[in-house]
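Removed: one protein chain of the complex. Kept in place: all other protein chains.
== chain A ==
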Amino acid sequence: MDNISRVESVNAPTSEDDSEQEQQGCGGSSCCNPKSCIYRFCGLVLMCLLGFGSYFCYDNPAALQDNFMSDLKINTSQFVYLYSWYSWPSVVFCVVGGFLMDRVFGIRLGTVLFALLVVIGVSVVALGAILNKFWLMVAGRFIFGIGGETLAVAQNTYAVLWFKGKELNMVFGLQMSFARVGSTVNFSVMEPIYRWVSKYYDGYTCTGVVLFLASITTVVSLLSTIILAWMDRRAERLLKRRDNQSGEVVRITDIKDFPLSFWMIALACVAYYVAIFPFIALGKVFFIRKFNMTPDEANTVNSIVYTISAVSSPLFGIVVDKLGRNLICCFVSILVTIASHAILAFTFMNPFFGTSLMGLGYSMLASGLWPMVSMVIPEHQLGTAYGVMQAVQNLGLALITLLCGIIVDNGGYLMLEVFFLACLCIALVTIVVIYLYDSNHGGVLNMSAVDREVYEKNRISAEDLEREKLVAAGSMSDITPQDLLQPHSDFHIRNRYLSRIGANLPSHYSENQKGLAYRALR
């Protein structure tokens, strides 16, 4: 059974009177009122800032590749370690981090801890550079990887928590474009910063100092997580938003019970993204050789995918918010991307056209696809779910990027494009299958925005009705003192109902044990 959406409760407090009373202390001004747009907007800014530091620092080595290699006396294969030690461990740690956030820390503490991990990781990298210890830098990237990727998971979860049923698609789009801004800013400012610092320091000390300066951005992100945590707490308190009101305990084994539609969304996500990121990584030579571009032009064409998506993904997000119908949106965006790859592969048309189209498709997909997870997974498991999704994506990308290198070296770029088209076909088929599956299971994924609102309302009132029925129907004879002390959760009531009709409950469903063993952790 699904829980009552926590997000709904942010904006739909259990009792209007209570919340209004409490808000009077703050003067009820709009910027302090957790219900107001401005409050949520502030939260949004912080949510975007939260990821900025890690996106900025992620590409520091790439922006300073030549300086890195000459100052630290490393070769290209060693340089690649800085990235592989970031990405491979995160495949596992995304899931672990998302799960810990659901189960142990809660989102607020979890986010702060992950941001702290990022700060530590980035500082260790900088320290490694100052001491000229390459292994220390790699270790720092490892810590950074754990922090950075789980922070991304936390960011997604926050977005759902605050914006579900409102501007969620737009928020996902905006977060993505902000990530792009972070990495773009990095590429444009690191070089000048390095030149400025090199007036005072030289060699590996210079690189180290530059990296320390870069790590300031992660401290800003850490601060924003702390403020966000405070805001979230306040919103919860004022709006009487119950944390984990169901009392359901998240387990790592819940993963196997995730609905089929979730796994298909993850598959579509991987199949789609492998046709974007590895292409951009390998694209430069393709543009130079096939379209006779200069290296600078090729870089511009290559980055246009990100530039366009940075602008258009919030816009597409707004459109999806207004229209709903996420599946149609994904379907169209995959078609657009297929068209763009086909243009690049089978024509000599100016590649600006193809890559711009790809940027549009990519941003459309990102704002349509990620929010779908929040529609098929209950609130209290969202951290785990986004963690799994991120992990699957990272694993897929890491493996496919290796495969793409092999394909290009042996079969050329035409084969690579054909391979990307095949991946996109898989994504397309998956979306169609999700549509068919979903329309047999309520069809929430492809509802229009209006229908979805009605659906959510009905679902909640149906649940409320169900609970009232259960409470009313039950006799009071078996009520324990603990029942009186604890709020009645769906889980609780369901279990009591089940045990009363004589159904066997799994051992971990034992209510008393649950109350003792897991409450303290939350």
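Structural remarks
Everything below uses one rule, namely that a residue touches a chain if its C-beta (ideal position, glycine included) is under 8 Å from a C-beta of that chain, and two chains touch if they have at least 3 such contacts; residues count from 1.
Following the convention adopted for this analysis, contacts and distances are computed from a predicted model.
Missing chain, UniProt protein name: "Glycosylated lysosomal membrane protein B", from among "Small ribosomal subunit protein mS29", "Exoribonuclease phosphorolytic domain-containing protein", "DNA-directed RNA polymerase subunit" or "Glycosylated lysosomal membrane protein B". Checked against the full complex, the one of A:C37, A:L414 or A:A462 touching the unshown chain is A:L414. Touch with the chain omitted from the figure is made, among A:V181, A:L213 or A:V429, by A:V429.
The residue touching the chain not shown here, chosen from A:V45, A:V181 or A:A342, is A:A342. For chain A, the residues touching the absent chain in the complete assembly are 285-286, 289-290, 294-295, 335, 338, 342, 345-348, 408-415, 418, 421-422, 424-425, 428-429, 432.
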